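The complex appears here without one of its protein chains, the remainder shown in place.
== subunit A ==
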Amino acid sequence: MTDAPRRTALDALHRGLGATMTDFAGWDMPLRYASEREEHVAVRTRAGLFDLSHMGEITVTGAQAGGLLDHALVGNLGALAVGRARYTMICEESGGILDDLIVYRLGESEYMVVANASNALVVLDALTERAAGFDAEVRDDRDAYALLAVQGPASSAILKSVTDADLDALKYYAGLPGTVAGVSALIARTGYTGEDGFELFVAPADAEKLWQALTDAGRDAGLVPCGLSCRDTLRLEAGMPLYGHELSTSLTPFDAGLGRVVKFEKPGNEGRFVGREALEAAAARAEQAPPRKLVGLVAEGRRVPRAGFSVVSADGTVIGEVTSGAPSPTLGKPIAMAYVDAAYAEPGTAGVAVDIRGSREPYEVVALPFYKRER
């Protein structure tokens, strides 16, 4: 594809703020506005405002919308209460992960599936194909929404000042329709930062108005605009997987340590869903003899591991591979997620190193996440 990158409804605003832009999954997105470390710290201690309009929304409606999702996804979405959200995945028949998703149940017969930008078309096509025989409609709403996120400990107070919606009643992984700063929005208490926060799905035409209102409302609390660079370090510290790094079609949810998202006990479809047989086998394999496990690594030195670098044992044998790595602003050290051979996956395993451009840098194996907020 040679198409020029797509621009969100907030593009002019980002440029006006002096953002460094980057091509991400075919979108021209803000990478950072000033210092990505300061943006990261703002989200951990105050609040940050993100444009996530590249995310792909797909609406599923109809009497059998829940049944379709139970068939097409690995979760038990028919059982999801209206107003709640669920982290789930869509897999191939072979069990490989096509994408990780958040599914919101907006009504008895209406769901919104939010896919990664890089996979939105794949997910849309798969859902459409898997909808055959169900009384359900799959609608491409990728262009119907802009998505703004307010994340950080001050996000609730900031949002409260511009909405009458009952945010205290809105639990983590729940969503409700409401009005924010005069703009109709789906208000969801979700995020990808490890902090309390909200994601606001609005019409693209309203995005700029909402951004400005949130910027004004958050000024005293220290809210700053935040780019994708700090979003990546925030999610990494929180131990959250990123498709293309920790997740891929060559891994099942069990391989990724996320077998809990696979629900074999589904009341609908007689328990059948796409990938079931392969995933049952993957579950058994993970139980008996997991080939590799996803672990956290914390540096003893200062050099930063990057995706694709080899994890090695004391004698230099390759025992794994880094999937994501970055300097952690919160820990003040480089951190990484890596798949390592099960024999080396226990926290505290001695002699584990990362080959950083030819030099072996010692790393400590730790349990994920690196960071957990106090509640």
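Assume contacts are C-beta pairs under 8 Å (C-beta built on N, C-alpha and C of every residue); 3 or more make two chains touch, one makes a residue touch a chain; residues count from 1.
Basically, contacts and distances are computed from a predicted model.
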Choices "Xanthine dehydrogenase family protein molybdopterin-binding subunit", "Glycine cleavage system H protein", "Cbb3-type cytochrome oxidase maturation protein" or "Amino acid ABC transporter permease" - which one is the UniProt name of the chain not shown: "Glycine cleavage system H protein"
Identified contact with the non-displayed chain, of A:68, A:326 or A:368: A:326
Per the touch definition above, residue among A:85, A:279 or A:304 touching the missing chain: A:304
Full-complex contact with the absent chain, from A:116, A:151, A:190 or A:229: A:229
Subunit A residues that touch the omitted chain in the full complex: 20, 31-32, 35-37, 229, 233, 302-304, 306, 326-327, 334, 357
